[in-house]
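Next up is a structure, given as structure tokens.
The complex is shown incomplete by one protein chain, all other protein chains being positioned as in the whole.
Chain IDs A and B follow the sequence of writing; residue 1 opens each chain.
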Amino acid sequence: MTRTGIAVRLAALALLVAAPVVLDTYRTFLLTEILIFGLFAASLDLLLGYSGLPSLGHGGYFGVGAYAAGLLALHATTNAFAQILVATGVAAGFAIVTGVFAVRSRGVYFLMLTLAFGQLLWVLALNWSSLTGGSNGIFGIPVATLAGSSRWLAAGDHFYWYTLCSFLVGYALLKLVVLSPFGRALAGIRENEARMGSLGYNVPLYKLAAFTIACSIAGYAGALACQQPKYFSPDGMSFDVSAVAIVAIVIGGQRTLIGAVLGSAFYYVVRDQLSDLLSSHWELALGLVFVLVVYLLPDGLVGGARRLQRRFAR
Amino acid sequence: MTAAAVLAANFFDQNFSSILNGVALGMLIFILAIGLSLIFGLLDVLNLAHGSLYLLGTYLGYSLVEHHGVPFIAAAAISIVFGMGLGFVLALAVWPIRDRGHLDQVLLTLGLFFIVADLVTIIWGRDFHTITPPGFLLQSKQILGHYYPSYRLAVIVIGLVIALVTYLVFERTQLGAILRAAVEDRAMVGALGYNVNAVMLWVLLAGAALATFAGVIGGPIEQVTPGVGNDVLLLALIVVVVGGLGSIPGAFVASLIIGQAESLGVALGQQYGLPQAAPFALFGAMALILIARPAGLFGK
Partner (left out) sequence: MSDDGTSGSLDRREFLKRAGAGVAVASLPLATASRSWAGLTRKTATKPLRIGNLLTLSGPNSAPPIDVKRGFVAYVLAHGHRLGGRRVQFFDADDGNNPATAIQQVQKLVNENQVDVIEGIFFSSVLLGVRDTIDQLKVPTVVANAAANALSRDRKSDYIWRTSYSNYQLGVPLGPWAAQKIGKSGVAVISANYAAGQESAAAFKDAYEKAGGSLSGGIIFTPFPVTPDYQPYLQQAADRGAKGVWAFTAGGGEAIKFVKTYKQFGFDKQFQLFGSNNMTDPQSVLDSEADAALGIRTTANWAPTLKNKENVLFLKQYDKYGIGEPSAFAELGYVAAQVLDLALRKVHGDTTNKARFIKAMASVGAWQSPGGKVRMDPTTHNLIEPVYLRNVVKTGSGYNQPLISTLGVYKEPGA
């Protein structure tokens, strides 16, 4: 990593830490949502970008984590860490059971099989009313507690810092996975599966591990997505959620992790601004933005930034 | 007659309407899926805007039939020409990125999907409508001792005719041979001296025309609503993948299976005390088939 690279990262971190001081309540709230969704999208990038496994059902595991955290809060414990751990674990469990089948298919087939799993989880949430509250969702969730006290996470700013810490931990985990020998093996499998197989790698096992890790982090982000509004419903894990995560990755630039986060920020901010400007017709403008991004930014925001950087370096 | 045959006959008799409804839905989705499958097979483009073509077709049909007094059949014919025009626009849009990854295509066609969805509400409003079928198909017909809506029978017949024509074109004509070869290996067909780009353009135009046509004939069954494009796109995607990408016979069989899962499957769930299973039928069927055959029914 270059010295400028470190400086940029430190500056970004400092800005993120200071954000609630600078930003108003609403923008802090929005930034909290961006961090949560960004972590979710980054976990999908591990699959889609690094492992070549384009999942269209990632929202399902996000929802599993959110419900696990919310139901735990309603019936067992308000402890924030316990909720996150259980959410991550439950999402991992669902990921292993479905992933065993999913990793046997490739490309668009993988895309559609994961879509089926994601949609089945969504249908389950919608219909298992006694547990999930059906279409009404789960509500009346108590504030998550840290060290036995709810005062830490009740206020918006505090919740932001808690989210930022959780985000950094989750993001660091993903980064470690990507940089590890395991991550390099995934890249090898993505580029040439047959060769990795003949080199003695257990390809399906590697893919299953990647799928499980990605879905666990999705569940981890899901727990945050339930703790923040103290509410969750099937809408929070619908097809749209998975699709927007893919959009965020493509806009930001795949196989970078940070691209997924930047893409999420881009999506949230642009949608927010457009819905202000255009009220009920923001979808039209958002569609135009997608089209422009595809034509003008072939490698997403990160790719665009790198090209700019190279131009200035010359 | 053996006992099994009697049982089968009874079963058919009891579930007559459900089975035919499943076939009608299947045929409608099949007509839409042909284009989606071919565009993917030949151009390697996953066209998420395919549902938008259906949506534009269904609103065009609604306008023509309900507001301009155009006969239903004429409206269906007009929609084919209209669809080819849309196909051309789509071709222009995807051409610059035809060699980029699927994800870029997904983002582009999703963008087009958003644009069309909103344009439709600007042009036609957000209200819910329907298309009235032609007069001679308004009544129910008695077949095999059951009353069944004539219009749905007509959709079944149209679907079967289109399936047959597509089959003949693919298996019995030189164009079909080129198409089949191009699905396997585009470069090779080009090397043989055929203009691959022209072939791909025509496939896109035909696929788009079938999608808008499906929009018109689907109007009386699926209704004319701003969200109908999403619903049918999802079904068509499922059919294309379950059948095996680029395989028309696969899409045909898959549409019959998915259609039955959505109506006969639901009816059986009702009869045998498993009504909770109904919402899982569609994605459950798809997951089971893809688990059993990871490359679809007719895929390699």
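Following the convention adopted for this analysis, a residue touches a chain if its C-beta (ideal position, glycine included) is under 8 Å from a C-beta of that chain, and two chains touch if they have at least 3 such contacts.
In this text the structure is predicted, and so the values were computed from the model without any measurement.
K.L.:
Using the touch definition from the top, which of A:Trp152, A:Tyr231 or A:Tyr295 touches the missing chain?
P.N.:
Among A:Trp152, A:Tyr231 or A:Tyr295, only A:Tyr231 touches the chain that is not shown.
K.L.:
Could you pull out which residues of chain A are in touch with the chain that's been left out?
P.N.:
On the chain A side, contact with the omitted chain comes from 24-26, 29-30, 33, 126-127, 129, 133-137, 139-140, 225, 229-231, 233, 235-236, 240, 272, 275, 279-283.
K.L.:
Determine and list the chain B residues touching the chain excluded from the picture.
P.N.:
Residues in contact with the chain left out: 17-18, 21-22, 25, 117-118, 121, 125-130, 132, 140, 147, 149, 222-228, 230-231, 262-263, 266-267, 270-271, 275, 278-279, 282.
Basically, only the chains that are shown with their structure count from here on.
K.L.:
Just curious, how far off is chain B from chain A if you go by their C-alpha centres, in Å?
P.N.:
Roughly 33 Å, centre to centre.
K.L.:
Which residues, counting only chain B, touch chain A once they are in their complex?
P.N.:
Interface residues on the chain B side: 40, 46, 93, 96-97, 100, 102-104, 106-108, 110-119, 121-122, 234, 237-238, 241-242, 245, 276, 279-280, 282-284, 286-287, 290-291, 294-296, 299.
K.L.:
Over in the complex, which chain A residues touch chain B? Could you list them?
P.N.:
Going by the criterion above, the answer is residues 48, 54, 101, 104-109, 112-113, 115-117, 119-120, 123-124, 126-127, 239, 243, 246-247, 249-251, 254, 280-281, 283-284, 286-291, 293-295, 298.
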